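The next block holds one structure in the form of structure tokens; read it before the comments.
Excluded from the complex is one protein chain; the other protein chains are retained at their positions.
== chain A ==
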Amino acid sequence: MTTISKIRYSRRSVLKTGGAALVGSALSAPMVWGQESKNITLRQFGTGVSNLNEVATKVKEDLGITLEMTALDTDSVTQRAATQPDSFDIADIEYFVAKKVWPTGNLQAMDASKIDNYDKIVGIFRNGKLTPESSIAQGTAPHTVGFVDGPDGTSFADHESGWMTLIPTIYNADTLGIRPDLIGRPIESWTELLNPEFKGKASILDISSIGIMDMAMVCEAMGEITYGDKGNMTKEEIDKTFAIFTEAKKAGQFRAFWKTFDESVNLMASGEVVIQSMWSPAITAVRSRDIPCVYQPLKEGYRSWGGGIGLSASLSGMELDAAYEYINWYLSGWVGGFLMRQGYYSAVPETSKDFMSENEWGYWFEGKESTDVITSPFGDKLAGAGEVRDGGSFYDRMGAVACWNSVMEENQYMVRKWNEFIAA
């Protein structure tokens, strides 16, 4: 995901950080001894969602580690993790990407016993179950690619083996965004995306691995296709899905497809599109322009995604220790609170609670009515007093996940079909 607007917000803090880092390094130079981690630089890359300069500033402050961040879009992230192993120390990638990247051997397994808050990590990332009663959704569920057999394991383990591929950092449940003022009636199902009522006013995202899942949610809701596993379709299922969407495209259902966060915001805010696949912060960005926009919960459930931090295979010694220190800090609460106040979820929600006000915790996590104005960490007003988060509480939203973003066995075939769909 690309969140260019985030980068815009924090430009000033970049300048500040730069200044502070210069001053900091100048002052701490004489006392190098005993504080090796102060001089360590870790290079992290990932999507704009969590690669925020605020995190780098805070980690410098708390641990003294210098974090060099590079924010890229989803496809470029995969590309870099797979093809340029020497260009990073820490990869901040999505779980479904791990399936592509792990076989390259560019990442190393992490020892779960070195992770302080391991036991508090949400069940979704450990055994796949949010609560002991939950069932596991289709697609590349994070726990299926979260563990390997041992420190040198090459294949994914089906249990909590103690060796993790990624440390979960951020996740959310995605659905369709709508403009309630332009639609004027309740929207309850994924089928509405292809409803001729919205001809020329619908959009989906042009990132094949995510877009195909949105398509599948729609086709299944329409009753046109029953998938064995939406996250691992057969060739026939892929063909049928694209046939339905190609027909809709030719009939003029879609106004445009979008690839970046900003495009989705502009399509929605300008009224070019009234219903489309969307990401949570994009909804926020539309709302902050005083344009009504709802992240509509749908009866078929959510399409979910999760991101995590992986360690480069070449990390060792002091740098490796610093990376573990960084991971433990990441899960200790500050980052979690920072992310949750933007509408994402943290892997260890209970540690984040200390870094949020009661009002914020109630609104974002518990789905309660806000008692006061809700503002983003960047200072934008997101909701007034007396409002409830779209979709409700953490357990309501993450409990209604129908599928996870995924990479399927027929991925290459799907990608070719996707190209045909775009060109059709």
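To be clear about the criterion, a residue touches a chain if its C-beta (ideal position, glycine included) is under 8 Å from a C-beta of that chain, and two chains touch if they have at least 3 such contacts; residues count from 1.
By definition in this document, contacts and distances are computed from a predicted model.
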item: Complex member absent from the view - protein name from UniProt, among "4Fe-4S ferredoxin", "Ubiquinone biosynthesis protein UbiV", "NADH-quinone oxidoreductase subunit H" or "Spermidine/putrescine transport system permease protein PotB"; value: "Spermidine/putrescine transport system permease protein PotB"
item: Of A:Q79, A:S161 or A:N359, the residue in touch with the unshown chain; value: A:Q79
item: Residue in contact with the excluded chain [from A:G271, A:P292 or A:G384]; value: A:G271
item: Candidates A:F254, A:W279, A:W305 or A:W404 - the one touching the absent chain; value: A:F254
item: Residues belonging to chain A that touch the chain removed from view; value: 75-76, 78-79, 82-83, 100-101, 103-104, 200, 203, 206, 208, 249, 254-259, 266-267, 270-272, 407, 411-412, 415-416, 418-420, 422-424
